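Shown here: the complex without one of its protein chains, the others still in place.
Just so it is clear, A and B label the chains in written order, and each chain counts residues from 1 on its own.
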Amino acid sequence: MLAGNRRSIARAITIIENDNTETQKLIASVYSHTGKAHIIGLTGPPGSGKSTLIEKIIREYRRKDKTVGVIAVDPTSPFTGGAFLGDRIRMQELSTDQGVFIRSMATRNYLGGIAKATKDAAKVLDAAGKDIVIVETVGAGQSEVEIIKVAKTIVVICAPGLGDEIQAIKAGIMEIGDIFVVNKADRENADKAVMDIEAILQLNNKERAWKPPVLKTVALTGEGVPQLIEKIEEHNRFLEKELERKRSREKAEAELVEAIKEKMATSIIEELRSKGKFEEFLQKILEKKIDPASAAEKLLKERFGKHIRKG
Amino acid sequence: MQRGKKIRVLVAKPGLDSHDRGAKIIARALRDAGMEVIYTGLRQTPQQIVETALQEDVDVIGLSILSGAHKTLFPRIIELLKQKDLTDVLVVAGGIIPEEDIPEMKKLGIKEIFGPGTPTDEIVQFVLKNTSKRA
Partner (left out) sequence: MIDEKKINEVTKERERWEETTLQRWVAQRPERKSEFRNHSDMLIKRLYTPEDIKDLDYMQDLGFPGEYPFTRGVHATMYRGRLWTMRQFSGYGTAEQTNRRFKYLLKEGETGLSIAFDYPTITGYDSDHPFAKGEVGVCGVTVASLKDMETLLDGIPLDKVTTSMTINGPAAMLLAMYVAVGDKQGVPRIKLGGTTQNDMLKEFFAQKLCIFPPKQSLKLVTDIIEYCTRNLPKWNPISISGYHIREAGANALQELAFTLYDGITYVESSLERGLSVDEFAPRLSFFFASHNNLFEEIAKFRAARRLWAKIMKERFHAKKPRSMWMRMHVQTSGCTLTAQQPLINIIRTTIQALAAVLGGTQSLHTNSFDEALCLPTKEAVRVALRTQQIIAYESGAADTMDPLAGSYYIESLTNEMEERAMDYIQKIDDMGGAIAAIENGFFQREIADSAYRYQRETDEKERIIVGVNEYATGEEVPIPILRIDPKVEMEQVARLQRLRRERDNRKVEEVLGRLHYAAEKDENLMPIIIEAVKSYATLGEICDVLRKVYGEHKELIVI
């Protein structure tokens, strides 16, 4: 599977779907190979043209020579336990592209929740070497918000004329969306939809470092898709910079602490040497009258004791 | 609702035949029987059908065809399934397939052919019975 063998990938995802002890073992064994893929979440109400847009997105990535994995999630019927998985129909032409792997998953009744199962499936695709992993959901239920959080970049799609565009975007998604797309932008109310979304984003996202942009696309023709990809990559770079920033900070912190430690130790030891205290205690250690740790403690207490009491 | 394994079925319409009334009814019936049904729409090539079966790791492929082109399309599909090492998938077919072609199709590896007028439940039961082994 790690070599990218498609049958193995499929079987691996089935193991995850079967949700038993094998699942844990599988995830443990592939974990070290994950972390390279950019996981993108795509959500939007029915009628937004999401599936058509995803197909265009995949094509655009393929043009850039990236490999893509797709997980399309659909609800399991609470009455029958069955599910109709029809999302891949819009992407079917891509099914024979060896650089694209599409898998449909039903929400079932996972012990750890569908979000975890989706996350694990994404890990499999990541470990198998996919550059991009797209997770697609309908965006019409609370579990959808959880599923989409699996992603690093969350893209929210809507279309003008779907009734109240903003209502159509589930509460919760508004707050976590990283990029908003108004599809079917050749329609009349497209610009208004863009403005409405921008207005709400302004209210909600004052604190965020990343200001979610609102883009326009026409999925049928592919218009706007390259720009969308660019924005996704921009977000990815932003996240990496954020991560870099965090890492840099942690690194710098560690280095500072190290430096302080070193400087402090050096100057104290120099002082103790010059005062002869260092040699004094060293003799005692050699004579086995005291151990090094206690010696250090005594020395420091002597040196800093007054300060400590004062402090 | 039980956890764990579900039967996954690919309902496919190979070739240019656009009669999908039966395929959609079967898809719905299988879903109502608790299975996960992947329906990929019209005009599927043999390559698309087999690739989909592979990626979705299906237990069953149901082929629906009413155009008479089964004599060309079914052998091709079976051949590709062999190439991709998917010979343990249960393959069944339905639509308009003359009685005299059935032995040949079964010899290829299609487990059962369901002609016009077959009750939906018969098909559902057949799938349930013939997939319990492939756990």
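Here, a residue touches a chain if its C-beta (ideal position, glycine included) is under 8 Å from a C-beta of that chain, and two chains touch if they have at least 3 such contacts.
Here the structure is a predicted model, which means the values were calculated and not measured.
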_Tell me which of A:His38, A:Arg90, A:Arg103 or A:Lys216 is the one touching the absent chain._
A:Arg90
*Spell out the interface residues on subunit B facing the chain that's missing from view.*
15-18, 20-21, 24-25, 27-29, 31, 39, 41-43, 45, 67-69, 71-73, 96, 98-100, 115-117, 119-121
*Against the chain that's been left off, what residues of subunit A make contact? List them.*
47, 52, 84, 86, 89-90, 220-221
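In this text, only the chains that are shown with their structure count from here on.
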*asked:* Can you compute the centre-to-centre distance for subunit A and subunit B, using the mean CA position of each chain? Integer Å is fine.
replied: 38
*subunit A to subunit B touching residues, read off their complex*: 6-7, 9-11, 13-14, 17-20, 76-78, 80-86, 88-89, 92-93, 95-96, 101-104, 106, 108-111
*Which part of subunit B faces subunit A closely enough to touch in the complex?*
1-6, 27-28, 30-41, 44-45, 47-48, 51-52, 54-57, 84-86
